[in-house]
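FYI, not all chains are in this one, though none of them got moved.
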Amino acid sequence: MTNDVSLRQLLELIQCPSTVEHNQRKIRGITTLAVATEEHLSFLANKRYRAALSSTQAAAVLVDQATYDAWQAGTISCDATLLACADPYLAFALVQRFFHPQATGLGDHHPSAVIHPDADIADSVDIAPQAVIGRGSRIAKGCRIGTGVVVGDDCIIEENCLIHPRVVIADGCHLGKRVIIQAGAVIGSDGFGYAWNGISHVKIPQTGAVYLHDDVEVGANACIDRGALEDTVIHEDVKIDNLVQIGHNAEIGSKTVIVSQVGVAGSTTIGRGCQLGGQAGVAGHLTVGDFCKIAGQSGVIGNLEAGGVYGGTPAVPHRMWLKGIALVNRLPELFKKQ
Amino acid sequence: MTNDVSLRQLLELIQCPSTVEHNQRKIRGITTLAVATEEHLSFLANKRYRAALSSTQAAAVLVDQATYDAWQAGTISCDATLLACADPYLAFALVQRFFHPQATGLGDHHPSAVIHPDADIADSVDIAPQAVIGRGSRIAKGCRIGTGVVVGDDCIIEENCLIHPRVVIADGCHLGKRVIIQAGAVIGSDGFGYAWNGISHVKIPQTGAVYLHDDVEVGANACIDRGALEDTVIHEDVKIDNLVQIGHNAEIGSKTVIVSQVGVAGSTTIGRGCQLGGQAGVAGHLTVGDFCKIAGQSGVIGNLEAGGVYGGTPAVPHRMWLKGIALVNRLPELFKKQ
């Protein structure tokens, strides 16, 4: 944690135009309205928590313009100083990152780690206890390989990746820069592919790999299968939550967000900038256009046009789904009338 | 396994008022009606399995009063001795625990484990092969740390916890007494939090932790995210099944039961004594009242009143959902009439 920063310096960091009297006050961190002391900055990013303004002890509170105006007009009561900024949640993120910068590797190798002599590890890579790095794998500068991580053979891990404990990165997988993998995730498990010979299942060797581009994050115990022949590809800045399943040869467009427990089946392409709500499922060999929003628990069984909002199983336009499903609860009265 | 116990001693253990002639018979364990021999106790806790009474070889069978009465009246045929007790399933549990008491640690440390010199480990803690314990972590007496478990820095693990293989307990997490974590679970992965800066996702450092209170159990490969600022809190005696996802800053009330593959999104509060059926999902920033029952696969997108029974997506009162959804299958006839 960084110490000894003034409120003024933080406001410069987040490009907040406000000026406050107690500019020189030392700030120790940013936290919730309820927990903040006079040495903390706080923020209001969700209207649900507005009531907490009245009792916060924070040195100052980042809010949106509307909240600031209401406070100035006396509609909202808050003894702390409110500071208007364009996006208080983003401002919070930037301040929090200031106080908690992501560490990069310093070159520590724990003696219990098993590093193949033919692995190519940059000087500044940290390798925690009991990590195992396979033959021919390359790990670039600044990476931190967590406790008990398994990196298979012939992997490429570009600079400043952070791999949490017990992650498995199987043979031949490729991680771009600044990729973060949470604990227990499996990158490069075999795709689920079998042919039927009339008597039994014939396993199809899965010889593609997984390519995670720059700034991808993968959640805890999530699974991304290797491709059957070509690679499964996750483009830059995709964020994947815990326990998500990505099937073989899926391709996920850049900046798409995939919430916990979603399943994307094999050979499906998801566009850029999409949002998939928790527990949604997308069947195989489909195309979901750019900037789609798919509600939690939806089941997508056909291609989806770009920019749409979808819900239900089978997924339809979200508004249509909401209207229909609400009326299901009134079906008894309808049937009674017949 | 404990040996050499008489039927009479077991009946005292479970406070069963019955007296039987063969009181002194030695009993080796409790098992299903089908498998039991004359050296076993058995039980009937689910009516589906009543037919198995007719052929069981058990020394005696724990049943409820109604089954006992039917047997006395000759309606049910069973050569074994039936014993009426208030709750045969609870009686089974107590007898099974008698024969299989949970072991506590004896102070064994495997030489392959990596224990930070600044960790504080009580004398009686068992540490299995290749476990890794971080700096500043404290582990109280009687705990058993399984093979390949990772305990991060500054964790607190209170007495008599049982941590199964390959569990990850990340930095700063706190486990109360007698907590059990099944294999592969991840406690304290980063919450899924990003701000959008107009170009890319800005990861928000997750600086809270996870607090699991006394007698919590977490299932295999389940994930409980650390809080963004404050802790994610699971209160005492909560039971969480395999592959469940608990988002950052969720709070789960005491004695609530969460079945496999449920997802609880961030900042949601679930009350005490609730039951969440398998694969149900609860959206973020909601409040579910005490003693709610939520059917499997339901999708909760609003606050729920205490004591209710809910089903469907979006979740509504269970009876309403069941009535409506049943009529969906009859919609073709309704539309034909129009």
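Read from first to last, the chains carry the letters A and B; within each, the first residue is number 1.
Basically, a residue touches a chain if its C-beta (ideal position, glycine included) is under 8 Å from a C-beta of that chain, and two chains touch if they have at least 3 such contacts.
None of the values given here were measured: they were computed from a predicted structure.
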Given the 2 placed subunits, let me have the overall number of copies in this structure's complex. 3
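Heads up, the rule we're going with is that only the chains that are shown with their structure count from here on.
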Taking the mean of the CA coordinates per chain, how far is chain A from chain B in Å? 28
Interfacial residue positions of chain A with respect to chain B in the complex: 30-32, 35, 46, 48, 87, 89-90, 92-94, 96-97, 99-100, 102, 110, 112, 128-130, 147-148, 164-166, 180, 182-184, 215, 217, 219-221, 237, 239, 241-243, 255, 257, 259-261, 278-279, 296-297, 325, 328-332, 334-335, 338
Contact residues on chain B for chain A in the complex? 112, 114, 130, 132, 148, 150, 152, 166, 168, 170, 184, 186, 189-190, 192, 194-197, 200-205, 207, 221-223, 225, 229-230, 243, 245, 247, 261, 263, 265, 279, 281, 283, 285, 297, 299, 301, 313-314, 316, 320-321, 323-325, 327-328, 330-331, 334, 337
